[in-house]
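Comments concern the structure below.
With one protein chain removed, the remaining protein chains of the complex are shown where they sit.
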Amino acid sequence: MLQVEAVDKSFGDFMAVNRANLTVGKGELVAVIGPNGAGKTTLFNLITGQLKPDRGRITFKEEDISGLPPYHICKKGVARSFQIVNIFPRLTVFENVQVAVLSQQKRSSNLFRPAQNLAVEETNSILEDVALSDKIMDIAGSLSHGDQKILEIAIALGNEPELLVLDEPTAGMSPEETFATMGLIKKLASTRGLTILFCEHDMEVVFSFAQSIMVMHQGRTLIQGKPEEVRRNKEVQEAYLGD
Amino acid sequence: MFRGIIDLKSLWLIGAIFIILLILPPIIPRFYTYILTLIFVTALLAMSLNLCVGYGGMFQFHHGVFYGVGAYTVALMLTKTSLPVWVGFIAGPIVAAAVGLLIGWFCVRLTRLYFGMLQISLGSLIWAIAFRWYTLTGGDDGIHGIPMPSLLSSLNSSYYFILIILVICLIVLYLIVKSPFGRTLQAIRDNPERCEAVGVNVRRHQLITIVIATFFAGIAGVLFVVLEHSVFPDLMFWVLSLEAFIMCLLGGWFTFAGPVLGAAIMISLRTFVGIYTEYWTLILGIVLILLIFFLPEGVMGYFLEKFKPRAKEVVERSSELNVAG
Partner (left out) sequence: MQLGFIEEDGFQMEYVLTFGPSELACQLLVGLSRSMLLFIVTAGLSLVLGVLRVPNIAHGSLYMIGAFTAFTVSTVVGGAGGFWLSLIVAPLAVALVGLVAERILFCHLYEREHLMLLLFTFALMLILGDLVKIIWGAEYRSVTTASLLQGSFMIFGLPFPRYNLFLLIMGPLVAVALWLFVSKTKIGRISRAAAVDREMVGVLGINVSWVFATAFVIGCLLAGLGGALIAPTVSITLGMDHTIIIEAFLIVTIGGLGNMWGALIGSLIFGITHSFGVMFWPQFAIVFPYVAVVIVLLLRPRGMLKSVW
C-alpha cells in the first residue's frame, strides 16, 4: 500500500535519512525501529508531508505523494499522530476530534451552520472506540498525558484514514499503559480495517505486536522483515549492541 | 439557525440590553448618544479584529488600515462621484475586503511576529499614500463635511442605523465563530501544524478569515463616516490599529463579547477621563498595567472565570500556553 523508495533528506551537512526503503502492505502492522537519531521521525515527516524529500519516491496506493503538502496527503487517506503531544489544547476533547471529522467531510469551510450539530455521531463513535467518551467535554489541554496521546490517535481516526502513521504512540507511558494502548491500536486496526505504521523504542512491544519490522540506523534502512528475521540479523545486532 | 449555540439566559440578557439601547437616545443627553454610537463603531472594529486575533491566533497588527480603507472608499465615492449613497456603503466593505485579500495573500506566507511586521509595512504603505496624496485624499487634513442622505443626517437616526448594522454584524460573526469554519479556525490557532495534518489548508483558511475580518472592518469604517462625516489618515495609523488590538486583549480575546467590552472601556476612559484631565492616556496606561498584573485574561475573561466552570479551564489552560510563541 505504501512504498518508500531510496528516499534522502538532509539538513545542512547532516543526512537524516539516507536511501531509506520501506514497504507497508494493506492491513499490516509495521514498526520502524532504530536507535535515537536514526531518522525515524524524519522518515515519518517525509511520508506525511511535513518535510519534502530531497530524492527518492514515496507512493501511496500506486500514486506518487512525495513532496505534497500535509493537508493534501491527508485527503488521500494517510493520517498521523505525533511523537510530542500535538493536539488542540484549548478545544474540548469532542471538538479536537470533530475538527478532523469536519475536514474529512469537506465541511471545514462551511460558514453558516452551527458546528455543534455536525459530525456528532462520527465523532462520538470514535471517542467511544478509544474509550474517551466520558471526557468529551473536558478541555484537551487539561487531560493526563496518557489521555492526550490517545486523543492524538482519535484525531487521526477522524480523517477515516486507510493508513495510520503513529510516531511513538506510547512515548512517556508506563509499561502497563503502553501495552493497553498497543492493544487498543491493534483492536482499532482490525475493527476499522486500518493499516498501521508506527515507531516505538520498546523492543518487547515491537516484537510482540508488529507483523513486519524495518530497522533504521543512521538514516539507512538495514533490513525490513518478519520479527524473527530481524531478531536473527547480524547487522541489526551490531547496530544495537555495537555502539 | 441558533439551535444549540446560545442558551436561553444569555438570549434574555442580550435582548434586554438591546431594548435598553433602543429606548435610550430620546432620554439621554445628546453627548452620551454620540459616545454610545462611537462605541458601537469601535466595537465592530474590535470584534472583526478579534476574529483574526482571538479565534485565528494571527498577529493582525494593522487592522486599522482596513477600517480606514472602508471609510475612505465611502468618503471618496460620496464626494467625488455622483453615485447613489448605498453604492458607496456597499463599496466600502468590498474594497476593504479586496485590500485585505491582497495584503493577506502576502502575510499568510509568514508566521507570528513576521506576519505582523509584514502587515505593518504593507499597511503603512497605504497609510503613507493616504497621508501624502493631497489631490485625492486631502492628505493629512483628510476629507470633511461628507454629505449624508437626509435619513441619516441627525444623530439619533445614525444611532439607530449603526446599532442595527452592528447587531446584524454581530449575529453574522457569531454564526461564523460557531460554524465549522470557526471551529477549524480555533484549531488552527491552537496548533497549525496539527491542523495541516488533519487535512486543513491552513493558509487558505487564514486568508479567508482575513478577508471576512477586513470586510467587517470596512463596514465599521463606513459606519464611522456615517457618524463623523469625515475621514483622516489617523484612521490608518498604526496607533489606532494597536488600540483596537488592545481592546481585544483588554476585554478578553478568548471570549466573543470581550472586544465589545474592551471598546466600551477604552472609549469611555478616553471620553470621561478626558473631561477631567488632558492626561487621559496616562490614566489609560496605568489602568492597562494594573490589568496586566491583576486580570491577565481581560475583563470578560475574568468574569467568565468567576461564573462558568468550563470557561475557567479554558482560561487557566490558556495562561499556561505560550500563545505568542
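Just so it is clear, A and B label the chains in written order, and each chain counts residues from 1 on its own.
Please note the rule applied: a residue touches a chain if its C-beta (ideal position, glycine included) is under 8 Å from a C-beta of that chain, and two chains touch if they have at least 3 such contacts.
Note that this is a predicted model, so its numbers are computed, not measured.
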Neighbouring shown chains of the undisplayed chain, as defined at the top: B
Per the touch definition above, residue among B:85, B:101 or B:246 touching the missing chain: B:246
Which residue of B:83, B:151 or B:282 touches the chain not shown here: B:282
Where the missing chain touches chain B, by residue: 106, 109-110, 113-114, 117-118, 120-122, 124-125, 128-129, 131-133, 237-239, 242, 246, 249-250, 278-279, 281-282, 284-286, 288-289, 292-293, 296, 322-325
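Simple rule for what comes next: only the chains that are shown with their structure count from here on.
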List of chain B residues in touch with chain A within their complex: 1-5, 175-176, 178-184, 186-187, 189-191, 193-202, 205, 208, 254, 310, 313-314, 316-318, 320-321
Complex contacts: residues of chain A adjacent to chain B: 48-50, 69-71, 74-75, 79-80, 82, 86-91, 95-96, 98-100, 102-104, 107-118, 137-139, 141-142, 155-156, 158-159
